[in-house]
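Structure record follows, encoded as structure tokens.
Only one protein chain is missing from this complex, and each of the others stays in its spot.
So, subunit A:
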């Protein structure tokens, strides 16, 4: 029995320049099931980070929530006041970032930074919080955790810092962990260890993960389901096996065919000609059409997200299911 922990409903996020609204994330809908890992992939600038930051109410200054809603069974995030967000952050949804080197505060000890999270959500003593922090360090596999508790971030390596970030994120037992490119800045071997750790903890704690990444190898390794984003929209959503076996959207095909090697993710986009249109300069109709080798007349109109055999594809080729589109 699948249980939805979060439902994103026509979420629209963007710049509101004196009523002149420019969407960065343009009305996307998806849901997150309990215990699953949902991958979000797409070229740089397609709105992955903005999507994940909206889940926490942490959009940067200048970027606003324009429309749509994020829901749990009992909550509508769109009605949230500051105070409501604070109860969600860390407690129900936690986040880890791309840059472990700079995501910890250099002037506080590791212990203090974990305890801060615990103490802000739970009514326990400092001593108990410290014990919990120690447990968390053990949980994420930090060697000599007692000492590390009193050490400063600069004394730890990047991989260790990302472990600490995970310890902080998980210290209040969140239902959802958002990881925005958690391993991009790390060495390949360390990457594998961190992903391994996330997977293990997910099973142990039965949480859902939203994993944002450039790396399709990571997607294959970690995710149950994948969302492919292009220019602020979802162009394809599929189970991970389905996506790799049978990519449908021409953009997804481009991503996969240009995947050179699991360990060399960086250049995979270069083989799709053209560039992503900038927010505010979006073409009418299908946003990928200008770069698409299958583009034709119909693409001047915006395609809906067609449901095809359990997947969703935003492309006219799939108007009649897979039948016409065997290419």
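By definition in this document, a residue touches a chain if its C-beta (ideal position, glycine included) is under 8 Å from a C-beta of that chain, and two chains touch if they have at least 3 such contacts; residues count from 1.
Here is the rule we go by: contacts and distances are computed from a predicted model.
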Per UniProt, the name of the complex member that is left out, chosen from "Phenylalanine--tRNA ligase alpha subunit", "Dihydropyrimidine dehydrogenase subunit A", "Nickel import system permease protein NikB" or "NADH-quinone oxidoreductase subunit G": "Nickel import system permease protein NikB"
Of A:82, A:127, A:144 or A:281, which residue touches the hidden chain? A:82
Of the residues listed, A:30, A:77, A:97 or A:230, which one is in contact with the missing chain? A:97
Considering the complete complex, identify which of A:71, A:121, A:199 or A:298 is in touch with the unshown chain. A:121
The missing chain sits against subunit A at residues 56, 58, 61, 82, 85-91, 94-95, 97, 99, 102-107, 116-117, 120-121, 152-155, 165, 168
